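Okay, structure first, notes after.
Complex shown without one protein chain; remaining protein chains in place.
So, chain A:
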């Protein structure tokens, strides 16, 4: 298996890089596993990894329609944070943050987790009150938060228009110092290699075409590479949740799939060393190690599975960027793309047993799934291994919508396009 020590780098450099071993095997599917995880994205791979690592269940297959990292784990804007307000959310995401802090060490794979902080800008006094309240809630639940004045913000982020004559004057900002970014592909590769070493079979190009059933019970999956039986089937397919669950005969779920676009500018010299979000619209921006500005805004706002969006959102995001950093107006865009978000009805995720016997569901990440990757896999693995949720994900049930126990961080109600 691949090792990336200084010695190995030197040896392979001298021998023409011909001897690198693949980071994970490409096995043939076995006829039966203890657990089949559908979806080889960050969450699916993390689930398999923690099932093997924490619960000793190693007879696992991860089945993936395309190649590893082809979905949202390679399409996000790489932001990691735990700046939520509601207790269920802040505790879950703070657990994720703690796993992030040790992830490179845990996987022995550099995921380039950089705790550069995230700064949520407030543009009105009432927004400032709201952010300070959220900061207090975060502190109360063990996360970190600092309130910054415009003068402190001007020192922290160069090029930002903090003047009173800005179109949306900045009155302050909520800063989470431990937040940051990570190399998203490395997260998929690191978990894949970690899971593979613990005996997990990673089956790429293995699209699920149906479910094997024994009455109500799910007993495996039919795939393009043959039928695979399993004691437990776990679904972690993000934007494809509706399509996959339909194969199991479940037509309606509290989820809509929407498209979110992301953008990268041409490379610039380093000038933003934190993640900045704009509070008068919706924009989040950070600068990658290659110098490109990585940024995004709102989802397009209509149901979509197309992995590409339309121009009105592009125009809106660019205008917000120019409003916040007037000096960036001449910078050119390098590329943009879209990913499919599983928008839930309250903006919070679902990690649960069921909805059918033998099945487990991980979904509803809206457009915040990347930062959740470690905790999502950790909690989902617990739920699968013990047939019951961990206290950290006990609130993220599928039936909460029908029990009046929604976790609606933004208070938008059952309008997924607004979460």
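Criterion: a residue touches a chain if its C-beta (ideal position, glycine included) is under 8 Å from a C-beta of that chain, and two chains touch if they have at least 3 such contacts; residues count from 1.
Here is the rule we go by: contacts and distances are computed from a predicted model.
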Candidate names "Energy-coupling factor transporter ATP-binding protein EcfA2", "Sarcosine oxidase subunit delta", "Methylenetetrahydrofolate reductase" or "NADH-quinone oxidoreductase subunit M"; UniProt protein name, chain not shown = "Sarcosine oxidase subunit delta"
Note = Of the candidates A:141, A:196, A:256 or A:409, the residue in contact with the absent chain is A:256
Query = For the full complex, which residue in A:89, A:104, A:265 or A:304 touches the chain that was left out?
reply = A:304
Ask   = Of A:312, A:354 or A:391, which residue touches the hidden chain?
value = A:312
Note = Touching the unshown chain, chain A contributes residues 241-243, 251-257, 301-306, 310-312, 315, 345, 401-402, 414-417
